[in-house]
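Only one protein chain is missing; all other protein chains are in place.
Each chain carries a letter (A and B) given by its place in the written order, and its residues are counted from 1.
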Amino acid sequence: MSNEQKHERQLSRSAAHGDEVRLEAAAELGDGTQAPPAVPAGAQSGELRPELRESQTVLQKIMTGNALVAVLAVIMSLFLGGLLIAFTDERVANSASYFFARPSDMLGAAWTAASDAYLALFQGSVFNWEGESFSRMVYPLTQTLTVATPLICAGLGVALAFRAGLFNIGAQGQIIIGATLAAWVGFSWHLPVGLHLLLVIIAGIIGGALWAGIVGLLKAKTGAHEVILTIMLNYVALNLVLYLLTTPAFQRPGSSNPISPQLDETARYPLLFGEGFRLHWGFIVAILATVLVWWLLNRSTIGFELRAVGANPTAARTAGISVTKGYVTVMVIAGALAGLAGVAQVAGTEGVLTSGVAASFGFDAITVALLGRSTPWGTFAAGLLFGAFRAGGVTMQTATGTSIDIVLVVQSLIVLFIAAPPLVRSVFRLPEPGALRGRRNRKPATAGGAA
Amino acid sequence: MKLELQGITKRFGSLVANDHIDLVVEPGQVHSLLGENGAGKSTLMNVLYGLYEPTEGRILVNGEPVSFNGPGDAMAAGIGMVHQHFMLVPVFTVAENVALGNEATKAGGMLNLNQTRAKIKQISDQYGFDVDPDAVIEDLPVGVQQRVEIIKALVRDAEVLILDEPTAVLTPKETDELLAIIAQLKSDGKSIVFISHKLREVKQVSDIITVIRRGKVVGDADPMASTTELASMMVGRAVSLTLDKAPAQPGEATFRIEDLTVHAPNGQRVVDGLSLEIRRGEILAVAGVQGNGQTELTEAILGLQDHTAGSITLEGQELLGRSVKDIIRAGVGFVPEDRSVEGLVGPFSVAENLILNRYDQPPFAKGLAMKPSLIEQNAQEKIGEFDVRTQSAHAAAGTLSGGNQQKVVMARELSRPLKLFIASQPTRGVDVGSIEFLHKRIVAERDGGTPVMIVSTELDEVLELADRIAVLYRGRLMGIVPGKTSRDALGLMMAGMPAEEALGHEEQLGTDRESGEQ
């Protein structure tokens, strides 16, 4: 335990001393003296000198702001994804053979391939203008919200851990264990309405919290690296649920497939808009969770502690904040949030437990948290966006035959581009932000940590 | 080799770190650069060494303009540098460090360390260094590490040697040895640029002194000039080098350390059977060369060290074995030695840093909920009281200058009732104006009846503040002596001589040797 702290201290020290040569100037500028936090750029580095902000014109602000970079990153990613779709399209390939004779054919085919795919994506995720009734038209949007629910919950867990300087790659396993426990309470206990669902939710929270708590505890006690631990526990969780689904306690009676019985009706999230839509109360829980995490991070002593641990563990320790306790706390809360995602799956969308209950939500949650810059509402918005990609991707695959894997490509490109604003700026030939700010941006705002 | 800097300007954004600096270093001269922390000395040297590109101006070697694209070019031009924080890879051997960047190789890129070893031996013999080429750097004392740095420069045939604050980490004895080495290098025709803010050393070693203030050359000074004269040139106004301090009115001893032993995680005994006590209303300064157990001592008091034995009591309460939080709540105020690493959370706002160890205490929090308005109000008060220069209470603490960061730490620690106040290196890297202010606050805390412990490696600071001085050497207490003890005696103790012996030694010598500064 102390080894780990020492190690961290040495790390942050060496990071601080690395800047020593420019100490004289840097101290005045104030960029180089503190250890870079292991936290993705976000609220923490957002604090700029106010007079600088005011001195910029409105246009400059728009041109250099994060929001524009985010939008442009999405456009770039969609463009690259479109290229990929076009290149693998048969009609495009056919017309390419006589490209030099009639280039317009191939370009036209390419445009059609990509735009058809994206239109289908939009139609499947936001608004279907071909629907026969209004409810059919907005159905895709509710699908997006349904898919976004577990993404938001698990994404919040990943984001919270990021803020404490921990890379929680283990949302997948935490969702699985949370879902397993929740499902078990849901189909093997038979309780009155209300109470049953409440216990299901609590069971899911406990499952996720326990699974992540192991990581926090091992990291705190032995200094083992959380990236390795969480990845390994993902596999263990998957095998565990596979095993459980072969046992009588979990396997559906009369079935030889690894699938659990249906959860009781009393254990399910009620549907939000009735039978015609799959959207359930889990989404409202996700909104509440976002509010709670916002409060926790920005207004509570727990949040203060874990932000301090994430930004400078040595200073936190010197100020009497227990770094090891912080690791356990943050992992338990992160796991609880991932557990909520598991509940949303078994008590909401799926209604049963299978080994695929977590789909790839746990991994997508990482990109969601990164895209949301580890802030609660950013994560919420990113969850909606990726939920739309997921929901629309299914429609796109059936409508145009474009593989849903393209969604993974676009998602990961978005995160990469957003993490590197200078790249986006140079592609679109945007002005660099003011001199001082430019230096700040070159700071490793997203650096450090997982050494 | 003659080295000239003409009109060197270096800007970082809107900040001008160097403003049209002209400097001529003649061969075989020791040329000192004197200036406060933050005056721009290191920036200038990093420009000269190719680490920074100058915004304007040019560098001439033997009258020919040169441009350095990196340290490699500077070295090729015959410039060597010994950095304030040694540029040595701690897990490498001496030979590997010397070879790095200048490797002798056999066929196929295989290292030929034997050739490097031979060179080290040759230089080592020539200057009387005694350095084992196969020793691992992290096992060597700092004095030897510094020699490795000098060897690194000499192996590369440096004609101009830049020494950046070379004495900061040395004992007085090691400092004397370094000054002897400098003399020898000078007689070999090398030019030395000696950067320091320590007036006595600069006077002792220099042929010529250039004073820098706020990025500009103020002028050249004669080494024979008086310290007061040099100090006022450096600071830009008349400074009183002594603090107005009433004699201490010590009360009862409320803080006691008995037989404290601290082990580092690697098993080394870093504090060894230390006992002392501090009375209310007195300042005990802990002196010693960096790395002799001071850090571990203060950390043990605050509960930051794990492997401790002995006893630490504050007003009869045992502190050892309690959590940091408990100890802070018991009334221990602590200013850590490295504020940016231990004292502040850089990305946090000034307001948040001002409550860093009271964030969960009323009035700033009730239960889990924090009170932003009260935190803000507290920040406004402290910013005013301690004259913290910041854009607002919401500015990230990492954006403040060193002096203002230290004021934030000091404001946080001194703004609650204390039963013990510990400050490690309270004024390291702080400008003179802030130093005076911080010293006054420390004395005020003492006069309010708090036992105060100051840890400093700067003898000047120790002598200025201390009512009594405890000297540490290799984790052991060499003795506790009165605040007026001479520099020479303290120097002997810092090199490992027990107090009685050092004071006796001092008396013998005192008659026929000028005693330091006074």
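Note that a residue touches a chain if its C-beta (ideal position, glycine included) is under 8 Å from a C-beta of that chain, and two chains touch if they have at least 3 such contacts.
Keep this in mind: contacts and distances are computed from a predicted model.
S.K.: Looking at UniProt, which of "NADH-quinone oxidoreductase subunit K", "Paraquat-inducible protein A", "Inner-membrane translocator" or "Autoinducer 2 import ATP-binding protein LsrA" names the chain that isn't shown?
M.R.: UniProt protein name of the non-displayed chain: "Inner-membrane translocator".
S.K.: With the missing chain put back, one of A:V138, A:L199, A:M232 or A:L272 would touch it. Which one?
M.R.: A:M232
S.K.: Would you mind spotting which of A:L121, A:L197 or A:V407 touches the chain that isn't drawn?
M.R.: Hidden-chain contact among the options goes to A:V407.
S.K.: Which positions on chain A touch the chain that was left off?
M.R.: 3-4, 10-11, 14-15, 18-22, 25-26, 36, 38, 40, 84, 88, 167, 169, 218, 221-225, 227-229, 231-233, 235-236, 239-240, 242-243, 246, 363, 366-367, 370, 402-403, 405-409, 411-413, 415-416, 419-420, 422-423, 442-444, 446-451
S.K.: Write the list of chain B residues that the hidden chain touches.
M.R.: 46, 49, 51-52, 70-73, 75, 81, 83, 86-92, 96-97, 99-103, 105, 108-111, 152, 173, 261, 263-270, 272, 307, 309, 473-476, 492, 495-498, 501, 505
Assume only the chains that are shown with their structure count from here on.
S.K.: Report the inter-centroid distance (CA atoms only) between chain A and chain B in whole Å.
M.R.: The mean C-alpha positions of chain A and chain B differ by 44 Å.
S.K.: Using the touch rule from the top, collect the residues of chain B that touch chain A in their complex.
M.R.: My answer: residues 10, 12-15, 17, 37-43, 46, 51-52, 83-85, 265, 302, 304, 306-307, 323-325, 327-329, 334, 336, 338, 340-349, 352, 356-357, 359-360, 365, 368-370, 372, 391-392, 394-396, 398-402, 405, 429.
S.K.: For the complex, give me every residue of chain A touching chain B.
M.R.: 1-3, 6, 9, 12-13, 16-17, 20-31, 33-35, 37, 44-45, 47, 49-51, 299-302, 304-305, 307-308, 311-312, 314-322, 435-436, 439
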